[in-house]
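The other protein chains are all here in position, but one chain of the complex has been omitted.
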Amino acid sequence: MQGSMSKDVMTTLVVSAALIWALPLMVSTYTLTILIIYGMLGLSLGLIWGFGGIICFGQAAYFGLGAYTYAIAAINFGESTIPMLLAVIVPAIFAALLGLMMFYGRLTDVYLGVITLVVMLILFKFINSTAGPQYVIGNARLGGYNGIPGFQTLNVPGDPSAYIWGDAYFYVCAVMLALVFILVSALLRSSFGRIAVGIRENETRMSLMGYDIRARKTILFSIGAAIAGLAGALFANWSEIVTPSLFSLRQSAEIIIWCIVGGFSNRVGPIFGAAGLAYIKILLGQQSMVDNTLIMGIILVVFVLFLPKGLVPAVAELWNISFGRRKRGASRSGRRVRNRGKANG
Amino acid sequence: MDLSAVIFIEILYAVASLIMISAGLAVVFGMMKVINLAHGEFMMMGGYTTITAVNLGVNVFVAMLIIAPLIVGLIGLVVERLVIRHLYGRLIDTMLATWGLSLFFIGIVTMIFGNTTTGISTPIPGFTVGNYQINGYNFFIILVAIALVILLYAVLKGTRAGLIARGTMQRPDMAASLGYSPDRIYMATFFCGSALSGLAGAVLAPLVGLVPTSGAAYIAKAFITVIAGGPSLIAGLVSSSTVFGIISQTFSFAVSPVMGEVALLVAAVVLLRLLPQGVTGKFFKGKL
Partner (left out) sequence: MAEIVLETQGLTMRFGGVVAANNVDFTLHARELRCLIGPNGAGKSTFFKCVTGLQTPTEGQVFMRGEETTQWMSHEIASLGVGIKTQNPNVLDSLSVFENIWLAARRFHTPIEANRKSQEIIERLALSSIARADLGQLAHGERQRVELGLVAVGDPWLVLLDEPAAGMSAEDVERMTEIIHELNKSAAIVIVEHDMQFIRSIAENVTVFHQGSVLMEDHVDLVMADQTVRNVYLGKKA
């Protein structure tokens, strides 16, 4: 926590540069792009749940909102720069309003879970029912369950005819993820981030210290939604169509599974969890022996039962034990789990 | 006149089906403070059990009211022993694990029955009131729901097992020190809860085309109804089902069925904002 920020930035840049160079040698950039986008989505939930203790079962709502905002705005503006910005801002504002309602109503854990889930379902139901021609925003028809196809994809800012696609789009997404990661790191290092962790640990104590936990949770929730919205916009560009399934229960379940598998309370866990599982899913999709959903289900159950901290912390711990660098590591993360249980209960 | 009678029956039916959908989840949550997110899949499996049994030549009512609850109850028992019992007291972790189970069951059922819609026809014919057609089966569901509530109440209030269960619900440690093993009580409770889910899925099966992902349609409603109901099991179940049933059915009539669903969800958000502990956190305190 006390290490220097510049070292953190350097490490991030070096590691991501290495990955951006090495990964395309093994996997197609088209596949990598979606893995990166899912990584960003995982990071958004990891930030609010892992560090902020905000139980959100409906993170897909902001992903879908970002994607739809981008698609609708891109059709209306015929270029991509303003739509990209809107795709970050609209989910953030939406989440801030929802957060105001939830956190100022002193709702906690399971109730947060219900409300976030329900809000996502409302969006899902609403978008699904907009097939009729009367549902238009500007020039964009919402299209109901068919979704919105055929919008302007990412272009060089200022030149709507210079599309960014293929390998170039992969690099854009990779750089975006690295930037978001650095911003999240900076946020967690800042007073705001440290206070957020304090709130996760003990809300009463933090408010007795004089912190307004309602406002801080709302802001953090909104930041998480902004990141999910950006991921949604990048997804829209990648798939070139947005459909209501972005808001679905299954999408939300997957985000949570990624974070559980990677590990909630660290920055890289959700990213690798998301990318890794999404890749496994793509590989599994090519066979028809065992149902995909079944495997995802087993993975989730097994991790909750046997590795509730997730893979990344477990590997880090193993590393620490084998190479003797015991800097409070083992006992500390051991208690993390207990705390998680307590916070949940 | 005819119209208002029809509307009244439809609202009653909406309330009854919410009670059916939520009862299994409510029992498990009320007694064990466990949210079973695989509840929808338990219902879905109740439906598949019924259809399979009927296709094998079993009487439809026997299949719905006896076989489906038994089979799903047994599945619940296995799930409790293998997974849930390791997670007692960790609310969020149980939700996540049962969410995993729900995906698992969707996968298994897809592999067995395929990703196609199946169904059985309603065993009770419809009739007309004036110009309006009424589904006779709706009456059956209303009756089953009423019977279910009365049965729940009678068991919890009137029997020794119910007394032990209520004791465990209030103070598991006390019940344990009196010699009742919470482990076995939880096991029995989860069996009953799963059986109720199976029953609900079976009874509702003739009304819907069944696919392996059908559970998703139920779980959100059940989850919302139970949480909004609050700490009292039966009072919470009935009161929140009534509120949501009336709201959703009214909007269905006034606007459209989709708006009815949306209105239900919005009502849930508003309700929880106003009563963060659920309806029975504020009213009917201390009732069953």
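In order of appearance the chains are A and B, and numbering begins at 1 in each one.
In the analysis below, a contact is a pair of C-beta atoms (placed from the backbone, for glycine too) under 8 Å apart; a residue touches a chain by one contact, two chains touch by 3 or more.
Predicted, not measured: the structure shown is a model, and the values here were computed from it.
Novice: Any idea which chains on screen the missing one touches?
Specialist: Looking at the entire complex, the absent chain's contacts are A.
Novice: Using the definition of touch stated at the top, determine which of A:S191, A:S288 or A:S322 touches the missing chain.
Specialist: A:S191
Novice: Give the residue, chosen from A:A18, A:A162 or A:M209, that touches the chain omitted from the document.
Specialist: Per the contact definition at the top, the residue touching the missing chain is A:M209.
Novice: Can you list where chain A touches the absent chain?
Specialist: On the side of chain A, residues 1, 191, 194-195, 197-198, 201-202, 204-213, 328, 331-332, 335-336, 339 touch the unshown chain.
Everything below uses one rule, namely that only the chains that are shown with their structure count from here on.
Novice: Determine the centre-to-centre distance between chain A and chain B, using the mean Cα coordinates as centres, and give it in whole Å.
Specialist: Computed from C-alpha means, the inter-chain centre distance equals 32 Å.
Novice: Going by the contact rule at the top, pick out the chain A residues touching chain B in the complex.
Specialist: Listed in rising order, the residues are 55, 101-102, 105-107, 109-111, 113-115, 117-119, 121-122, 125-126, 128-129, 249-250, 253, 256-257, 260, 290-301, 304-305, 308, 340-341, 344-345.
Novice: Please output the residues of chain B touching chain A within their complex, sorted ascending.
Specialist: Contacts found on chain B: 35, 83, 86-87, 89-93, 95-97, 99-108, 110-111, 216, 219-220, 223-224, 227, 256, 258, 261-262, 265-266, 268-269, 272-273, 276.
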